[in-house]
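The complex appears here minus one protein chain, its other protein chains still in place.
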Amino acid sequence: MTTERARISLSVAPAYTGSELLAVMSARLLKDGQTVFAGVGIPLLAAILAQKTHAPGLTILFEGGVIGPFVEAGKLPPSTNEQRCSRRANMLVSITEVLLLLQRGYVDVGFMGGAQIDRFGNLNSSFIGDAENPKIRLPGTGGGNDIASLADMIVAMKHEKRRFVEKVDFITSPGFIDGGDTRAQAGLPAGGMFRVVTDLGILGFAAESRAMTVLALHPGVSAADIKANTGFDLPVPDDVEVTPAPTLGELAILRELDPEQLYTA
Amino acid sequence: MTTERARISLSVAPAYTGSELLAVMSARLLKDGQTVFAGVGIPLLAAILAQKTHAPGLTILFEGGVIGPFVEAGKLPPSTNEQRCSRRANMLVSITEVLLLLQRGYVDVGFMGGAQIDRFGNLNSSFIGDAENPKIRLPGTGGGNDIASLADMIVAMKHEKRRFVEKVDFITSPGFIDGGDTRAQAGLPAGGMFRVVTDLGILGFAAESRAMTVLALHPGVSAADIKANTGFDLPVPDDVEVTPAPTLGELAILRELDPEQLYTA
Amino acid sequence: MTIPSYLELRRKTRERDRSLRDKVMSLEEAAALVADGDSLAIGGCTASRTPMAMIWALIRAGRRDLEVSRSIVSTEGDLLYASGVSRHIITSWFSQGIVWGVSKVMRAYTETRRARFEEWSHMAMGLRYRAGAMGVPFMPMRSMLGSGVLDRTEGAKAMECPFTGETLLLVPALNPEVAIIHVQRCDAYGNAQIDGLTFMDIDMAMAANKVILTTERIVSNEQIRRHPDQTKIGFFTVDAVVEVPFGSAPHECYGLYEPFYSHMDLYAQMTSKDPDMGAQAYLDRFYHEPKNWADYLGRIGMAELLDAQRRGSGIYDD
Partner (left out) sequence: MTIPSYLELRRKTRERDRSLRDKVMSLEEAAALVADGDSLAIGGCTASRTPMAMIWALIRAGRRDLEVSRSIVSTEGDLLYASGVSRHIITSWFSQGIVWGVSKVMRAYTETRRARFEEWSHMAMGLRYRAGAMGVPFMPMRSMLGSGVLDRTEGAKAMECPFTGETLLLVPALNPEVAIIHVQRCDAYGNAQIDGLTFMDIDMAMAANKVILTTERIVSNEQIRRHPDQTKIGFFTVDAVVEVPFGSAPHECYGLYEPFYSHMDLYAQMTSKDPDMGAQAYLDRFYHEPKNWADYLGRIGMAELLDAQRRGSGIYDD
């Protein structure tokens, strides 16, 4: 993972990496009392950061079957299916059961990273290029498809033109599919994309069209910057908000959690 | 439960009650290595007797979620859903899971008592009289319907005219329904009535018609006796076998298991 | 019978406070969470881990017209009919227990059509809760077909399997408004451990829109977290936690006490000759007159309690 520290540190203080920025901005979107189904990496870091700041009553779920764990600083799990993520949890269940919590409606927010996203919030983590003859075979959905189908989604990812495309090569995890009510038409009446958090800003989806739109820009990022890094026409309102920069307190917690910068380099 | 000791003891020695006769004759039908889903009372006694005589590798299942228990002599459970039936079991599962073992095909024999049975082996434990306006509301199916639908069945019951009827008032647990292939037609391709054990004889079902027929008579019971106690025309072959009487060894085991004659009075 | 739409089911769950918070309250406070007319699922099976203290509290609170479901119903069903708390019980088997014969109270109420006993197969009951727990409208199954039981149930549908062409039965999800479940121990948040037989309680807790736990003992969250793989019901499904020692009496609680057999005999005897009068007399003496739960247990009797406890703890002896 290449560091974004150089670029970002020119415009704001304190200095932080792009990944740290992602984690902080995502954490702020989580509310106290919510149940969040978190992927490993930035989502997990952000969820723990939220617990340690404004959302002590946030319940974290991991795909491996873990409900309400205490992740220890410096011992971040390399996947959500290993014993490290289960330490001092409230409950362990099978993978099928933890995913069924999504279907039963027990999960407020699904929170994951993304490799490729399109205008309607569809995510691709399966194929780069044509699925029949792919340039790159990616690892696939895991629980991504289930989470995106059954919960309100927050996605944290790097903002690059090749990742923000007009149409994903393959819909691994459905967002609003072709926009409008096509998601519900496909048999997914619940959930859907809520926010995309990137190192440039915070994105939402328009009420009717369900097309991606900019809700806020991070400090030092211009409308032109974010448009230039997006592979489709991304509307930026004139009065777009600017996010408050990560605080020293937030960064200190992140660095205690991930001292070796496993996920925040 | 009224005792049949008087009648039976006239014809054979050693003396035994009708219930003891049922338990012994049923036990002999179970084979080593089989898995048997047993109801409380005679079925449970018979299964343990089989384990202690010719079928040490018999696996017993109880409806409460018990797999491979050791029932202690003198501590017979009053239902198959209480802790007494779980003592020193190999495994405890939920009720749903233990019943699903029937559906998955793990159970060789279902073994239960019966209140009312008809020519095609259908059992009624729900209503005496019309279901809409019953003379007696009985306790209902419990797992009986599931067991009879999904396993080969052995039923142990008293042989009385009012219990062996042309057509049951209500099909709680299906046997061969209207005979022929009507059971499979109803969506039950597996299982079906195998044997009915009574205090008068052992009954089976004809290959094509699926009508009840006499396979053997107990010592001292005549073809006329069994016909007289049956509410429909029950064929008895001329060369019908006679079952060997309960042995002292079999009776001794039963009496050790149920010293207070909870089920064998 | 109607199945709620998926969005309606989710809305009810979404509106609950599912966070890790203290939910400890009294029996009376918990009873107030159940409204007249609610559908109510009862944990345990027959005379095992029956949430008797909660049923006791609902009867004392004069709750009315609950649509009750349980895997197998014993004496508590008689008392729900006789008290007027329920006139509709959905279950697979209903009587005090095999050794006591057919329930006279159940017969008196159902044969005179004062109350309804809606019969499903035992596996169907389990799969209806399971469908509810999984957030789907039905489960496919392979029994009940060809029986009179199927003819008298509402809502099950036979289908031709699109994969194999076989006949399957689809049984509708059961998502009770409230589930009441008794456990050996849980923490103040509702993380529950259950020893021994779990019956249908785990699916039931997931299926319900609200869960009231009664527990023999409240333990710390730290103790629960030491063995998270032993948590059988998770805090997020639970809305109330009530500590009630001997909360299943006179039924059993696995590993702690067996049924209070003499009292069960007394009950059978009291309801044998005149089931209506007998049940009312029993309700007066054991449900309405006691000052509190300890008084109820006292009326059952100390010697009975000690005997049930001695037999109960024996399950773990070598």
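By written order: A, B and C. Residues from 1 in each chain.
Basically, contacts are C-beta pairs under 8 Å (C-beta built on N, C-alpha and C of every residue); 3 or more make two chains touch, one makes a residue touch a chain.
All values reported here derive from a predicted model rather than from experimental measurement.
Which chains here touch the chain that is missing from view?
A, B, C
Who touches the missing chain here, A:P14, A:P78 or A:P259?
In the complete complex, the chain left out is touched by residue A:P78.
Taking the full complex into account, find the residue in A:S126, A:T198, A:T243 or A:T264 that is in contact with the omitted chain.
A:S126
Have a look at A:I171, A:I202, A:L217 or A:V236 and name the one touching the chain we're not showing.
Counting the whole complex, the residue in contact with the absent chain is A:I171.
Among B:L100, B:L200, B:V221 or B:A245, which residue is in touch with the absent chain?
B:L100
Spell out the interface residues on chain B facing the chain that's missing from view.
Interface residues of chain B facing the absent chain: 32-35, 57-59, 66-68, 70, 86, 88-93, 100, 103-106, 108, 189-190.
Which residues does chain C use to touch the chain missing from this display?
Residues touching the hidden chain, for chain C, are 3, 5-6, 135-142, 155, 157, 159, 161-164, 166, 168, 170, 172-173, 195-198, 226, 229, 316, 318.
Using the touch rule from the top, list residues of chain A that touch the missing partner.
On the chain A side, contact with the omitted chain comes from 40-41, 63-66, 78-79, 81-84, 86-87, 92-96, 99-100, 102-103, 124, 126, 131, 134-146, 149-150, 170-174, 177, 182-183, 186-189, 262.
The rule is simple: only the chains that are shown with their structure count from here on.
Stepping chain to touching chain, what's the minimum from chain A to chain B?
Shortest path length, in steps: 2.
Using mean Cα positions, find the chain sitting nearest the overall protein centre.
Central by C-alpha mean position: chain C.
With chain centres taken as the means of their Cα atoms, state the distance from chain A to chain B in Å.
Chain centres of chain A and chain B, defined by C-alpha means, are spaced 60 Å apart.
Mind checking the centre-to-centre distance between chain B and chain C? Centres are C-alpha means, answer in whole Å.
Between these chains, centre-to-centre, one finds 29 Å.
Where the centres are mean C-alpha positions, what is the separation of chain A from chain C, in Å?
Taking the mean C-alpha position of each chain, the two centres sit 41 Å apart.
At which residue positions does chain C touch at least two other chains?
As it turns out, chain C has no residue touching two or more other chains.
Considering chain A alone, which of its residues make contact with at least two other chains?
Correct list: empty.
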